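Could you have a look at this structure, given as structure tokens, before my questions?
The complex appears here without one of its protein chains, the remainder shown in place.
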Amino acid sequence: MKKFLLSAFAVAAFTLSGALNAQAVTLHVHNESDPASLDPHKVSGDWENRIVGDMFEGLLTEDVDAKPVPGQAKSWEISDDGLTYTFHLRDGIKWSDGAPVTADDFVFAFRRIMDPATASSYAYLQYPIKNAEPINSGEVKDLTQLGVEAVDETTLKITLESPTPYFLGALTHYTAYPVPKHVVEDKGADWIKIENIVTNGPYKAIEWVPGSHVKTEKNPEYYDFDNLKIDNVVFYVLEDASAALKRYRAGEFDILTEFPSDQYQWLQENHPGEARVAPFAGLYYYVMNSSKPPLDDARIRQALSMAINREVIGPQILGTGEPAAYSWVPPGMNNYVDTPYNAEWADLDYSAKVEKAKELIAEAGYGPDKPLEIQLRYNTNENHKRIAVAISAMWKVLGVNITLFNAETKVHYAELKKGQLEIARAGWLADYNDPVNLLQLLRSDIGDNYGRWKSEEFDALLAEAKTTQDLKARAELLYKAEKVAIDDSAAAPIYYYLSRNVVSPKISGFNSNTFDIHRTRWMSKSE
Amino acid sequence: MIFSTEKRKALAAAFEKGDAVAGRSLTADAWRRLLRNRAAFVSLWVLGALILLALFGPFILPYDHETPDWAAFRAPPSIESGHYFGTDQNGRDVLARTLFGTRISLLVAVIATAVSVIIGVLYGATAGYIGGRLDAVMMRFVDIMYALPYILFVILLMVIFGRNVILLFIGIGAVEWLTMARIVRGQTLSLREREFIEAARAAGQTTARIITRHITPNLIGPVIIYATLTVPEIIITESFLSYLGFGVQEPLTSLGTLISEGADVMEVMPWLLFFPALFLVLFLLSLSFIGDGLRDAFDPKDR
Partner (left out) sequence: MLGFAIRRLLSTIPVLFIALTICFFILRLAPGGPFDEERSLPENVLANLQAHYHLDKPLIEQYFRYIGSVVRGDLGPSFTTEDFTVAELIALGLPYTLILGGSAFILAILFGVASGIISGLYQNRSADYVTSATVMTGLIIPSFLMAPILQLVFGVQLEWLPVGGWGDGSIAYLTLPVIVLSLTHIARISRLMRGSLIETMSANYIRTARSKGIGEKLVVLRHAIKPALLPVLSYLGPAAGYLLTGSLVVETIFGLPGIGRYFINAALSRDYGMVLGTVIFYMVVIVILNLLVDLAYAYLDPKVRVR
């Protein structure tokens, strides 16, 4: 007990003494939740990515617009069959403790994330790598079978299962970051503790008080150290967005990663240009359970989807103007056709849509005398609630009675996975810039297909696209698949996500981009 | 969470000793004294008006609490549009929602109080009447139960069973029964020695029957007073849970939910906060004055 108390006060004294350093340029970032870990193999959220992505760097990294650029690798070659990638590491790159970063560190990292014992929840993003999936699922015990090998100290060869056009982009992801082999082997799971942590990116964590903040400091061993304009970053944990905005207004935060929708107009009037709302590669949608009546009837699904007045949701209900979604793939994705497939009825007048929806409901045998009774689930959140309330009012006009049910995120998704739903709110933010990432949500063999919608044609098109090397032909196949899904109203897309940040005019180098990734490396702060 | 601690404590102390109001019910005498207390008198009218509004108001309003008015989103209060309290971000009438929320808050308070009264009376009466070792054990149990962080258990209950109104009632009620049990025990201890109980015992009535038929009816006075003081407590607890996101399911609402939503937009849409907060304040103030008045009316020392 005594020891326990002593260590408690030692920790407090340590954190309290992390006082003001007058000269240093410190960036104060509102980061919503506490990170689960600083270990890149154990994180899964964008709030963790903000911290971890500042501390580690993969073979490729993101530039100021979140486009892939050379990171730890200075160059690479891709074989003609698209299966073998050979990377050449930069000269003289070092870990923050001075040890060199070698190809071996990468091999070690990829094996570690695929090792079932690591229990990494996001390992599947690197499944394009040869043998990754069988190793991660424990079918293959020998980790050396993984398609990653060190040719020499500075040369790394990665072999893939099948050609993957987005693979270079996937390498910027935190699942592809190296970890310091010499420290992990020495300290085990404790390597990530503040006193042990060693990084290869521009920053390094120096303080972490769960429930309060994580503080990082620039890493003198980083190859681009001389160009870092920000000395320290403090990532604050604060779930309450209105409290965060108050702290921003008082100058305590430089960047907000979310703001209350209701304050958008106020922000535009009182802090013009500081609220940054920009297209974000993601879709907000409602899944409909196609495995059970009444929603197994495509006519009812289409009727419900048509009766959603998407044009009022972004501008009126949310107030931030999220664009109405009629397609499954958000516009502007790489490796795809110019415009995604919109539902045929997308351009009809809203009143015409409602009329058509009423006809469809009547055709399916329901109507005012025999109303549909449906439960709509959403996870507890102010915006989800507003949208659910508005949409259930829109459906009421069709003679559909909706019961609302909200539960916290864990319960919501647990029930969805079990198929315990009629209609439910869901959303997806793209992990990498490729339409497959969104389309695969409707594959019949995947857990995230909560509506259990099943189409053999759709599955076959996706399978064919996977082995197609020609990017144009592949895009055509994916487009056909999207048409199949939208025509059958597999689910109801509602709006395309927008990223919502508030950035102080003191900060430059914060460019809005479709992945909402903003590395501190590119930013600077004027006083 | 205790709202009127000072009153509750004073009462609890007096009642536990069993000397304060033993056996007396709401007599005409006490009632007269209550009405002579001006604050309590006005509060009774305010409370009555609030209850009537909450129960019947929604029927005479032009708007209901769940249908959006697509023409008026985030509209400030206005006489012409008929949205006298304005509308919320979903275009719903704030007056209708406030009245509806008051209704739910009242319902939570009444049912939760009833739950606490039922458990507390049965538990306290049993311990007090049977006495001896059983009493000692039962009361020690109550002492220990006081040391548990209840609000955490209520949160866990809401986490487990979802946002279920019934559970909310029961959960909060189950938290509030402890003091009630203490008071009832004190009263029962003194009642036990009275002639009519002895008569019933001599007539061969069973223990259960004596407790339910003879002891319980004589506890009504103190129980009612204490229950009046419990209601505000429960309303505050409910609003606390609503803030944490464990409130009732949409489109239902409660004063606590409305206030916690309104608090986020107090600068841009003050009407979303002002009206529900006004109702809550009136409600709590009038209950508090009535509680004060009741205590004074029954307090032998104040005469």
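Order of writing sets the chain letters: A and B. Residues in each chain are counted from 1.
Keep this in mind: a contact is a pair of C-beta atoms (placed from the backbone, for glycine too) under 8 Å apart; a residue touches a chain by one contact, two chains touch by 3 or more.
These figures come from a predicted structure and were not determined experimentally.
In the entire assembly, the chain absent from the figure touches the shown chains A, B. Touching the chain that is not shown, out of A:Gly98, A:Gly188, A:Pro210 or A:Gly273: A:Pro210 (per the contact rule at the top).
Looking at B:Ala125, B:Leu189 or B:Leu284, the residue that reaches the missing chain in the full complex is B:Leu284.
Within the full complex, the residue among B:Pro68, B:Gly120, B:Gly186 or B:Gly256 touching the omitted chain is B:Gly256. Of the listed residues A:Lys292, A:Lys370, A:Lys410 or A:Lys506, the one in contact with the hidden chain in the full complex is A:Lys410. Interface residues of chain B facing the missing partner chain: 1-7, 9-10, 13, 140-141, 144-149, 151-153, 155-157, 159-160, 162, 236, 239-240, 243-244, 256, 259-260, 263-264, 266-267, 273, 277, 280-281, 284-285, 288, 301.
On the side of chain A, touch with the chain left out of the figure occurs at residues 4, 7-9, 11-12, 16, 19-20, 34-39, 42, 44, 116-121, 123-124, 136-138, 192-193, 208-213, 236-240, 242-244, 246-247, 249-250, 252, 407-415, 417, 427-428, 447-448.
The definition used in the following text is that only the chains that are shown with their structure count from here on.
Rounded to whole angstrom units, the spacing between the C-alpha centres of chain A and chain B is 46. Looking at the complex, you find that chain A touches chain B at residues 242, 260-263, 265-266, 312, 316-317, 319, 380, 382, 385-386, 388-390, 393, 396, 404-408, 411. Listed in rising order, the residues of chain B touching chain A in the complex are 66-68, 70, 73-74, 89-90, 92, 159, 162-163, 245, 249-251, 261, 263-265, 267-269.
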